[in-house]
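What follows is a short report on a single structure.
Take a look at subunit A:
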Amino acid sequence: MIALLRRDLRLAVRAGGGFGLGLAFFLIVIVLVPFGVGPETEILTRIAPGILWVASLLAALLSLDRIFALDYEDGSLALLATSPLPLEGAALMKALAHWISTGLPLTIAAPALGFLLSLAPEAYGFLLMSLLIGTPALSMIGTFGAALTVGLRRGGLLLSLLVLPLYVPTLIFGAEAVRRGANGLDATGALVLLGAVTAGAFALLPFATAATLRINLR
Partner candidate 1 sequence: MSMWEYANPKRFMGWTAPVLPWSFGLAMACLVVGLVWGFFFTPDDFRQGSTVKIIYLHVPAALMAINAWIMMLVASLIWVVRRHHVSALAARAAAPVGLTMTLIALFTGAIWGQPMWGTYWAWDPRLTSFLILFLFYMGYIALWEAIEDPDTAADLTSVLCMVGSIFAILSRYAVNFWNQGLHQGASLSLDAEENVADVFWIPLLVCIAGFVLLFIALVLMRTRTEIRVRRMRALEARARRA
Partner candidate 2 sequence: MPDLGTYAAEVLSAYAVSLVLLVGVIGLSWRRYTRVRADLEKVERDG
């Protein structure tokens, strides 16, 4: 399992693996927002939590179709399915690799980009916390979506249509935690619920992902 994780990470870091792409996309979206809504600091401060969360969600979405596509084409996915390692574990490792290569960098970069949107100073801790708790769920849900569309040649657009509605609870709880933190309210409830969504996704979706992969490999 660890070997699989290492291999996926190496592939992600290599050129064209999409490691830096998600991050660059995140930066560009954040830079574009003030052009769209105007440079007034008060407005930016108010919408910053939501923008940061939506942008990280889109950045995570960007690299999803790579999770299984290459492995499916060159046949290593079929190998994985016949290996002694349970496919559920492989799905979990795939999600983890996706998180380390996109979710984690996004989480680390987000506070820096918070300055650009003049995020309220009290909110930085909550931003970091909520992304740290929430982005693994984005990767796991995305892995499930990628497994659903792996057999399709032009699955990219369909993938976003399938995955984005599933992201709604994570987005709501995550952005709500930051917003409450920014307004000096108690954000523990939102963070706990966000953690519950993530835990639930990791408990349930590896099985659903493995089942879909088996169907697609039939």
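Keep in mind how these were chosen: all candidates are chains of the complex that A comes from, given by their letters.
Structural remarks
Basically, a residue touches a chain if its C-beta (ideal position, glycine included) is under 8 Å from a C-beta of that chain, and two chains touch if they have at least 3 such contacts; residues count from 1.
What you are looking at is a predicted structure, and each value in this text was computed from that prediction instead of being measured.
Note on this complex: subunit A touches candidate 1; the remaining options among 1 or 2 do not touch it here.
Of all residues in subunit A, only 144, 148-149, 151-152, 155, 158, 161-162, 164-166, 168-169, 172-173, 176, 179-180, 189-190, 193, 197, 200, 204-205, 208, 211-212, 215-216, 218 touch candidate 1 in the complex they form.
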